[in-house]
Every structure is written in C-alpha cells, then in structure tokens.
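Removed: one protein chain of the complex. Kept in place: all other protein chains.
In this document, chain identifiers A and B correspond to the written order of the chains, with residue numbering beginning at 1 in each.
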Amino acid sequence: MRKAVIIGVGAVPVGEHWRTSLRDMAVEALLNAMEDAGVDRVDSLYVGNMASGSFIEQENLGALIADFAGLGNIPAVKIEAACASGGAAVQEGVKAVMSGLEDVVAVIGVEKMTDAWATDATRYLGYAADGEYELFHGASFVALNALVMRYYMKEYGYTEEDLAHFSVNAHANGAKNPYAMFKRPIKLETVLKSPYIADPIKLFDASPVCDGAAAVIITTEEKAREFVDKAKMVEVAGIGRAIDTINLANREDLLTLKAAKVAAERAYKMAGITVKDIDLFEIHDAFTIMAALSLEAIGAAEKGKGAQLAVEGQIAIDGDYPIQTLGGLKSRGHPVGATGVYQTIEAVWQLREEAPNQVPDPEVALTQNIGGTGSNITINILRRV
Amino acid sequence: MGRPMQVARYWRHFKEKYRMVGTKCKECGEIYFPPRQVCPKCGSREMEDVQLSGKGKVLSWTIVRNPPSGFEYFRPYPLALIELEEGPIVLAQLTDVDENQIDFGMEVEMVTRKIREFEGDGLILYGYKFRPPIKP
Partner (left out) sequence: MGKLLKPNKEVGIVGYGAYVPMYRIKAEEIGRVWGVNSFPIQEKSVNNLDEDAITIGIEAARNALKRAQIDPKEIRALWFGTESKPYAVKPSATVIAEAIGATPDLDAADFEFACKAGTEALQASIGFVGSGMAKYAMAIGADTSQGRPGDHLEFTASAGGAAYIVGEKDSETLAYFEGSYSYVTDTPDFWRRQHEHYPRHGNRFTGEPAYFHQIISAAKGLMEELNYSPSDFDYAVFHQPNVKFPLTVAKILGIPKEKVLPGLLSGIIGNTYSGATLVGISAVLDIAKPGDRILWVSFGSGAGSDAFSLVVQDAIEEKRDLAPKTMDYVNRKKYIDYALYAKHRSKYIL
C-alpha cells in the first residue's frame, strides 16, 4: 500500500462565530489548507461532522462545502462517528490515498454548534448516546461522563482536584495557541470553584460548546514532493478505530475505554511503534475523566494511574507524556465533529516544528478522538517524513 | 423543547419502559437490558423476554443541573447507574431521594414515573426510575 502524507493544514480559530455560517467557516478552513499544501484541486472531499442536521438543519455537507469551495463535480461525503467524526474522516481520506483510488484528498472537520439554543445543543449531543435508553431518561453527555468520573474517583481514590490538573495543563498550553477558544492560563482553584454542571463534573472539567472548522490535504509520498518541501510533510503512519457498546451501562468495564485500547493496538501495529515511541499526545479531553481513561487505554499509564500522570506533571509540555500541547478540547475548544481534524493539524504543527507551543524535536504524535461515551474511538499515529 | 415525534416512536417501547422487560439468551442464559436480538456474549440469536425484578444497587450517580431540552422543569435531578439483582446495569433517574442521601451501593427499587411531557397537548411518557425501597 502507498503511504499517506499530510501536506497542508488549515483552520479557523475555534470560538463563537456569531457572524459566520458553517459553509463560510468550512470554505475558509479548506482554502487555507489547500493554500498551505499548494494544491488548487483535490480528487475528493471527506467531511467530518457530527450533527449539522440538528444544529443548523443542514445535511449533505459534502455537496455544500465542495460546491462553495469551488471544487467542481468531485466525490464528497460526510463521515459521522459522533464526536469522533473528525478523526474518522481523516482515516477515510488516508484509506482512499493508501488504497490507490484517490491521489489528493481533502478532509475537513466542521461543526457549528452556537446556532442552537443551549439546552437544544445539550440534547443534540445526547443523540450520540443511546437515544432510547440514555437521552430518553434525561441523560446529558456531561451526566454520563460524571457517572464515570465519580466511579473512577471512588475506585482509585482520586479527588476532584486530582482530575482538575488536566484542565490546568490544557489551558497552560492553549494560552499560546492563536486558534484556541480560551487563550488564558487557569489555576486549580478556577476549576475547583467553578459550578457543578453534573456532579462531580464542574464547568471547568468540561470542554465548551463552540464553532470551528479545520482541514488537511492528504496525498501520496511521491505526489507530495510535487507540492511541498519534505519539512512540511507528515505521514499518517497508523490508523485504528473501534466501537464499544453504545450504552454506557452495558460496558464490560466502566473504567476501561476498550475501543481506545483496541484502536491503539491496531494503530501502533500499523505504524510499527509502541507507546514509548510517541512524543506527544492529542487526546480527547472533552471531560477531564476522559483524559485520564484515555491515557490508560492507549498504554501511557497503567489502569487507574491516568490521573496520576496529571498530578505528577508528566502531561506537561516538558513531561514524559505531553498531552493537549495546544490546549486540547478544554482550551482550544471542542466543535465536536471538527475536533479530530484540529487534533490532526496540531500534531502536524508539532511535527513540522512550527507549533506556537513546541514540543522539542518530536518524531511521532498520537491523536485520539472519542465518539459517544467511548463507543466509537479513532486513533491516528502521525510521523515525520 | 424537543418536539415530540410520531407516537409510534415511543409507543413501541412502552412494555420495557413501564415495567423493565429485558431479554435473556436461551443459549448461555445471560440477561440483558435493554432488550437485544443477538447475544453479544455467545452470538446466539435465540433471545426471550424476561421480567426484571427492578431491585438493584447504585453503582454511580450524578446530579443533572443542565439538562437536555425537554427536561428543564425537572432540574436538578439525580441520574444513576444501577446494578440490577439479575446482573445488567441500567441507567435511570433516581426519584424521591435527597441528593445527600445517595451513596455507592445504596439499595433501590424500580418505580414507574413520568419521564417527560410534551407541551400541554402532547404525549406523556412514563418509564422506570429508581428510589430507596419502602420496606414492607
């Protein structure tokens, strides 16, 4: 199979884009990526999006975005895997290139959440859970994560303060990212004094509702040379994806992200690496508890020790396991279906060594994107060419 | 508020919502809630309805303070994972309970309550919730 190489990235800053529509954000991000890659046409477009039908009453995003970006009669589809839609779309683009079916593909992740009323947005996010057996009973996504967080704290003896370190780290890093929604450092007290939204999850344990669009251009190694210098090339060396029970209550183990574990094993095997080879981790910290469980599932920490990494400061930019190097979902923001692509471009910036908050001399980066309460997870391994 | 969908969308689930009917695998005996057509454990497609006792223990809980649309009037409300006597874990609201009374392992029993209502002229949806048991 051919190698898939990212040669261009582009995005709009994450935030509340009151003046900009989904199509305009998407076109801007896409054109930025094409400009970065030096391409003026692509063979196809993959759109990662979770819930545009609910948020803005618009489906068929493939046609909408490709049309308004002036891409002509190319194939363009939306890929949906709840909050992991972005990560999944990147994988579809990679698969198209590796298979030899398409040479230059664009992948965009986009979500416009702020056009919906707040309680409706909460409802739409709930559509990623088991609609009949979770949302029906009044479960919000925050609430489902809160059930896991409380259980985790009890099982391993962690406090709310222990988990709060994830948010502090995310903000410390995001403060330097011009594309981040919250560009300011916070203190532990900020997290601890924030109001409960679903106990024990507080406002500052959770990622925000926001808008965003991020895009990447993927091609073969050979073709990449036609467009960019080697320094700009980043290989997608491994991809892994797996599902788990849609219903949180039906999990084999509430505190194991089995889908992440399986996806990581697949991605590591494909890339021929182990977790020790990874220099930075863009994981899915939609809630602090998910950061802890993710670190455990991907093998960076033993079971029950994920939060310990945060407490010990090992997740900092200069630690052994730097995570959320440009803010993660908490500080950069979590425009749900776009998140996986933001993670991808942040990993690319790091590997190109052009990140505003640079990890020293990285070779390999991991991005992990979670859909549902862990029911659909993608893991991608990116490597310098 | 989430607009009500066609009645059938809710109606077809009344049985399992009102009185917690799950499924049991005829091959390996595993019990599931919600009902399933295929046993994820042994792969059998021979499943039968089973009436659950509705008795269980709280495994974890939260207090929903920012509910999804449709649940605004009920806020705040406790939501829990309950481990049923028969094995399956179920997600449901707790009712008739003080926030500070809820604890890990707290015994609960199933009751049928209003889950939500649609406007003044819409459908009323009933379903299972759990509360501390009333000892006979």
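Things worth noting here:
Everything that follows uses one rule, which is that contacts are C-beta pairs under 8 Å (C-beta built on N, C-alpha and C of every residue); 3 or more make two chains touch, one makes a residue touch a chain.
Remember, it's a predicted structure, so these values are computed and weren't measured experimentally.
Every shown chain that the unseen chain touches in the whole complex is listed here: B. In the full complex, chain B contacts the hidden chain through residues 14-15, 18-19, 51, 72-74, 93, 95-96, 98, 111-115, 124, 126, 129, 134-136.
Note that only the chains that are shown with their structure count from here on.
Chain A and chain B, compared by their mean Cα positions, are separated by 31 Å.
Residues 117-120, 122-123, 126, 130, 132-140, 142-144, 146-148, 150-151, 154, 195-201, 245, 247-250, 254 of chain A touch chain B in their complex. In the complex of the two chains, the chain B residues touching chain A come out as 2, 13, 32, 34, 40, 59-72, 74, 77, 79-81, 88-93, 104, 115-116, 125, 127.
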